[in-house]
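What follows is a single structure, and I will ask about it in a moment.
Now for chain A:
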Amino acid sequence: MEAIAFYTFSILITGLFLVTVFSRNILYAMSSLAAGMVLISGLFFIMRADFLGAVQLVVYSGAIMALYAFGMMFFDATRDVKEKNSSASSVFLLSGISAVILVAIFAAPAIGEHIKPLVTAAKGLDNTQAIGEILFTKYLIPFEVAAVMLLVAMVAGIVLASKKMDQSLSEIYQDADPENELKEQK
Partner candidate 1 sequence: MSNILTLLIFFPLIAAIFGFFVNKNSIRVYGIAVSAAEFLLSLWLWKSYDSAQAGFQFVEKMPLIPDFGISYYLGVDGISLFIVIMATLMTMIGIIALSVKDGLKNLIITLLFLEVAMVGVFVSLDVILFYVFWEFSLVPMLYIIGAWGGSKRVYAAIKFFIYTFAGSLVMLVGILYLAYLYYTTTGVWSFSLTDWYALLLPMTVQKYLFWAFFLGFAIKVPMFPFHTWLPYAHGQAPTVGSVILAAVLLKMGSYGFVRFSLPLFPDASVAYITPVAVIAIIMIIYTAMVAYAQKDMKQVIAYSSISHMGVIIIGTFAMNAEGISGSIFQMLSHGIVSGALFMLVGVIYDRRHTKLMSEFGGLAKVMPTYATIFVIMTMASVGLPLTIGFIGEYLSLAGFFKVSPLMTVIAGTSIIVGAVYMLSLVKKSFFGPVTNPENEKLKDLDSKELWALIPLVAIVVWLGIYPKPVLGPINNSTKALVQLMHNKAQTPEAKKIILVSKKAKEAK
Partner candidate 2 sequence: MTIGLSHYLILSAILFSVGLAGVLRRKNLLMLFFATEIMLNAANIAFAAISVHIGDLSGQMFALFIIAIAASEVAVGLGLLILIYKKYGTLDLDNLSIMKG
């Protein structure tokens, strides 16, 4: 059962992401990305990492994709993107080799074996509870920092996308200066 689900999901995810990567249409790409994300959350559920699956679903498929969608609308990117994609061979070579490398590493017998869990929650808790416990004890600080990071992202997003940036103060010459810079050029 698990195997079937895994393979189905895997193939679908891979296929969808391939579409994301290779599609000419930005809408398709985004849709397949979103779908892939959803399916990944499915994988998480299979693994019994319920909380993660939920977060994946909410944050990725919800928030992130929504952001992308807004961005896409802003960019008026519904039409096909004309890309002069760089030579496929080098791309495939590079990504193929990295896949091989990764597989080679992951195939090592030591991976995931003989490891004692270090960070565990109290026994008998389900996944979400366990994560909650850990998140607010062990990973409290990363959690807080992540909050700041999101704040930073928010401020950054606001600053970058705001009207303030439309006119660059760095590029105009202000008259507050006694000397006229243009004159200096002569």
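How these were chosen: all candidates are chains of the complex that A comes from, given by their letters.
Just so we're on the same page, contacts are C-beta pairs under 8 Å (C-beta built on N, C-alpha and C of every residue); 3 or more make two chains touch, one makes a residue touch a chain; residues count from 1.
All figures in this text were calculated on a predicted structure; none of them were measured in a lab.
J.: Which candidate among 1 or 2 is in contact with chain A in the complex shown?
T.: 2
J.: Any idea which chain A residues touch candidate 2 in the complex?
T.: Answer in residue numbers: 2-3, 6, 10, 13-14, 17-18, 20-22, 26, 29-30, 33, 36-37, 40, 43-44, 46-49, 51-52, 55-56, 59-60, 63-64, 67-68, 70-72, 74-75, 77, 81, 83-86, 88, 90-92, 94-96, 98-99, 102-103, 106-107, 111-112, 115-121, 127, 130-131, 134-135, 138-139, 142, 146, 149-150, 152-154, 156-161, 165-166.
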